[in-house]
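Would you mind keeping the following structure in view while I ask a few things?
Take a look at subunit A:
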Amino acid sequence: MKSTVKAALAAAVSLCAVTAAQAETIKMAFIDPLSGAMASSGEPAYQSFILAAEHINANGGVNGDMIEVVGYDNKVSPKESLVQLQKAIDSGARYILQGNGSSVAAAIIDAVNKHNQRNPGEEVLFFNYAAVTPEFTNEACSFWHFRFDAHTDMKMNGITDWIAARDDIKKVYLIGQDYVHGEAVAHAAETQLAAKRPDIEIVGNELHPLAKVKDFTPYVQKIISSGADAVITGNWGQDMTLLVKASADAGQQIPYLTFYGGSNGAVAALGDGAVDTLYQVSELAANMEGVSPEQNALVEEYKARFPDYDYYYHRAFVALNMFDAAAEKAGSNDPIDVAYALEGLSIEDGYGTATMRAEDHQIQQPLYITTVAHDMTYPVDNTDLGWRLVEGGTISAEAAMEPSTCEMQRPE
Partner candidate 1 sequence: MTDMTATYAALEPTRAEKFRQRTVPLILFAVVLLVIPLFNPSRSMVTLLNHMGITIVFALSYNMLLGRAGLLSFGHAVYMGLGGYFAVHVMNWVAEGSGFWGAVPIFSMPAFGFGAGALAGAIIGWPSCRRSGTPFAMISLGVAELVAAAGFMFDSLFGGEMGISADRMGGPEFAGLSLGPVDEVYWFIAFWTFIGVLGTYAFTRTPLGKLSEATRDNPERVEFVGYNPQRVRYLVFIFAGAFAGMAGGMSAVQDEIFTPESLSLIPSGAILIATYVGGIRYFTGPIMGAIVMTYMGSNLSDYTVGWLLYLGLMFVGVVMFLPNGIAGIVYGTADTLRAGRLGEVWQSWLLRLAGLALIATSVITIVEVAFRWSEGYGEVFEPFGLHLGTDNPLTWALGVLPLVLGVVMVMKAAKGESK
Partner candidate 2 sequence: MTASLELTDLHKSFGPAKIIQGVNLSVARGERHAIIGPNGAGKSTLFNLISGRFMPSSGEVRLNGALISGKKPFEINRMGLSRSFQVSNIFTNMTVRENVRCGVLHSMGYGYSFWRNIGNLREVSEKTAHILNEVGLLEKGNTPAALLPYADQRTLEIAITIAGGAEVILLDEPTAGMSHSETDRAVALIEKASKGKTLLIVEHDMGVVFNLADRISVLVYGEIIATGTPEQIRGDARVREAYLGEEAEDAA
């Protein structure tokens, strides 16, 4: 297996060298944290985009042109992102890739809208690969923004569908960070559970301050006392890891359904405590059956190239593949043409069909509920633990779908 990857890589590199000479480059600016503490989420995504671009380039590029992904370090600050955005645009980038932090995404959407309005003929598209605030494809939707990740309500659909099918779950506890995202998650969980399983009791709805709690044991105690059968949380970073760790320490054995359980380092930090406790909803399930060998080869190639990280940002590959398909369909690499071609476009993807919905520029794709288990083909965090698809964990694109209130304003 390894040798084939190497051969493919060598071929790709040589092909790049040949074609790059005549072709123009399509500059894509990756604006996300590449230094400091948050780089652990920016860096693997950056590498994913680079690898995805290499694959596309190796296959002849986009309409013969080569993609170049350039990293711009925004230090997760919205203001710094605007400086980097201007630098990117000045250097000729017409496609912006970003995902870490809804605050940054909101700032970029706003800035891109204003830029495109103030500088006609120099339009810029924003491919959002991870900022999940529903507004971006609802009331705040923009023609220039495309989201390649399911938003909060869609992911919650995945979680609540799975819970709805589990008759043994009668009581659910909601816990989240005390800010927009945490509130949105709690609200979505409440309304969806009420609709899908009115008999389920929400035994707790707790918001704790963002990134300030060091010991989650008291919260876990409250969860235990409530008799909950499952916990839903939108927590990320330390707030997620510490919460699940405190639960494991208390010997609690109920599912913690998370959005960000798969983020870098979480499994390493939790160890065996994560097994059958930490659940996540995402667009990939690396260890499920029936995945194409090409996709598995990609997962292996990623690990070989970037040993510190795991194949997690599948949507980076989806985003660039869709871009490639749209540009080929439009026969142009111009952002406006690409944007129109992206609307309604479908591609066959490693884990199912992905469609870019025209009305709100929100990707529609199957979601998977996975949990941590031993002896997986593709373990993560350099441990022996990996993500296993749980029973009933496949959520079809239709089931995950959410209506949109977007009133898209299209140019001309």
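Selection criteria: all candidates are chains of the complex that A comes from, given by their letters.
One rule holds in what follows: a contact is a pair of C-beta atoms (placed from the backbone, for glycine too) under 8 Å apart; a residue touches a chain by one contact, two chains touch by 3 or more; residues count from 1.
Just so we're clear, the structure is a prediction, and the values are computed from it rather than from any experiment.
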Report task. Only one of these touches subunit A in the complex, so go through 1 or 2 and give me its number. Result -> 1
Report summary line: subunit A residues touching candidate 1 in their complex are 34-36, 39, 72-73, 75, 77-80, 82-84, 86-87, 89-91, 101-103, 106-107, 110-111, 114, 118, 133, 178-181, 209-210, 212, 305-308
